[in-house]
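Only one protein chain is missing from this complex, and each of the others stays in its spot.
For reference, chains read A and B in written order, and residue numbers begin at 1 within each chain.
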Amino acid sequence: MEEHYQHLYQALSQVDGYIYPNEIDLHWGLMIVLYPYITGLVAGAFILASLERVFNIKVLKPTYELALLTALSFLLVATMPLVSHLQSPLRSYEIFMTPNPTSAMAIFGFVYLWYLMVVLLLEIWFDYRRDFVIWSKTSTGFKKFFYKIITLGINDFDEKSAKLDDKLGYFITVLGIPSAFILHGYVGFIFGSVKANPWWSTVLMPVIFLFSAMVSGIALVMVIYMVVSWVRKVKIDMECLDTIAKYLFYILIIDFTLESLDQIHRIYEAEESFDIIEVLVSGKLSITLLIMQVFLGTIIPLGVIGFFQVYKPAEKIRKTAYFFVGIIVLIGIFFMRWNVVIGGQLFSKSLSGFTSFNAVYSGLEGYGMVAVWLILPLLILTFLLWLMPPWKKADIHK
Amino acid sequence: MPKLIFRLFFSFVLFVSVFILIQQQLKPESFGKYGHYRANSIDDNMMRTSYYKGEEKCSTCHEEVADLKSNDLHSGVSCESCHSPKIDASIECEVMPPKVEGNLEFCGQCHAMNLGRLKKGAPQLDFKEHKEGQNCIECHNPHAPWELKEN
Partner (left out) sequence: MGTERKLENRRKFFQTSAALIGGTLMYSLIKPFEAIAQTKEEDISEDKAELPLWGMGVDLESCIGCGKCAEACKIENNVPKEPFYFRTWVEQYTVKNDGEVKIESPNGGIGGLKQSVPDEEIFKSFMVPKLCNHCTKAPCVQACPVGATFISPDGVVLVDETYCIGCSYCIQACPYGARYMNPITKVVDKCTFCYHRITKGLQPACVEVCPTDARIFGNLRDKKSDLVNFLQDNPTQVLKPHLNTHSRVFYNGLSSEVK
């Protein structure tokens, strides 16, 4: 407790201007920056997978299962930062028992469960079902045990059953696209609907969140595809990689347009909150917004991939560039979440002053936990790729 | 194959039904009576302990002081304004609330010169000019401030 107060006294001494006395402490910290980031990665990876499944962009086939498994790994971890942030986490079941119909946050439990069970798990199951049956007959040990259980007692692997799997998988993916939109869009709405906070309150917020989510998800799958291929010492399908980069480029343009529109609109109208927001962006957020999010996370990737659309250099150069671009896009989108969540709490609702954000490295809300929640899904993904290797599937999807 | 589909479908329906059943069990009683909240919480909020008793309560024992105060300029100031109940001592004032220091800092809470306070009903004093270094109560009776003690 004493340490907590010490940290608050320090923040009090760093107050710039006037803040309401209760605003000294930022209530939503790194964990709340992380949650939209993770669900964004899930939604984005899923949308990339659905591009192949629903819109029949066959060239993306090598990354289809990879994208789904990535989405699953991150989705399994998604709740953790949220629950660990609650002051009374043992009561979190209440969100299922008495969800408030007027609260955007109350949708969380239901949309998460729906998306996890009905969309993601079922889609992966239908896609792998035939392979599970085949693998259950040919493997040993833990894997055999797992495959036998997961087939749920159905052992058909003929053409007809494969066709049905395909149809149902298609149907679920179609259902999954709006579900993915809701899974991440509602987070944008949580922020966008807070009329008390002028930095958050904009109609564009759910849409901006969604498109930046797609950007981050696509970049993630791109990077993971390259890393997995490198680990497996397998040649990368350049056509696939070029197409992923192309989609990343297009969605990044839309995302950048939306965010610029929001800012231009703000600057032009210059209503009551603009004076403080101007100081916020040019001051406390100058590094995280102007440099990390805009320059590093948007302008450079747009420039690089855009250039490749006009002139395609050698494969080796493209691969290095894509990897580099994927990483900086991921960093840039993390900072986009940072700028929204932390930025919105740095200035007072009195529009007259600033508090400060002093992040810690240890403890439940520190950078350490951020690293844990980001590395854990990668470990889960490694396990899933070992358990259900996409490259060992019998190719029956003609 | 369709057998499996129906199995999946029915297990979904089963899950939803079990969920709704558990939800009804775990929902606290009195929830939803007046709105989307636990109605018994209204009673919980009513049951808190009160520490401030109100001037009338003070007057029942401290009649003389109350009379004195009611005839002078501090009549509009309630007893507990200066004598705040100390909760770790007791909530009944049989145990004396600690003596209030009648010094410049304390009385200055209302009476120190501040341009934001002019013409609002509390006489303003610049304490540098007015008896700096002394305690207010050396000259003023706090319950009857215009009754000045002889110097």
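As a working rule, a contact is a pair of C-beta atoms (placed from the backbone, for glycine too) under 8 Å apart; a residue touches a chain by one contact, two chains touch by 3 or more.
Computed from a prediction, not measured in an experiment: that's the story for all the values here.
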Query raised in the report: What are the shown chains in contact with the chain that isn't displayed?
Result: A, B
**Report entry** Option from A:Trp28, A:Phe146, A:Tyr250 or A:Phe274 whose C-beta touches the chain left out
**Finding:** A:Trp28
Requested in this report: Looking beyond the chains shown, say which of A:Thr102, A:Thr140 or A:Ser362 touches the absent one.
Outcome: A:Thr102
Report summary line: Even though one chain is not shown, chain B touches it at residues 2, 5-6, 9, 28, 31, 34-38, 41-42, 44-52, 54, 76-78, 80-81, 84-87, 108-110, 112-117, 120-122
Report summary line: On chain A, the omitted chain is touched by residues 1, 4-5, 8, 12, 17-25, 27-28, 85-89, 91-92, 94-95, 97-108, 110-111, 118, 164, 171, 175, 178-179, 182, 186, 189-190, 194-197, 345, 348-353
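By our rule, only the chains that are shown with their structure count from here on.
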Report summary line: Per the C-alpha centroid definition, the whole-Å distance linking chain A and chain B comes out as 46
Query raised in the report: Which positions of chain A touch chain B when the two form their complex?
Result: 93, 96-98, 100-102, 117-118, 122, 152, 154, 156, 160-161, 164, 168
Report summary line: Interface with chain A, chain B side, in the complex: residues 1, 4-5, 7-8, 12, 15, 19, 23, 26-28, 31, 36
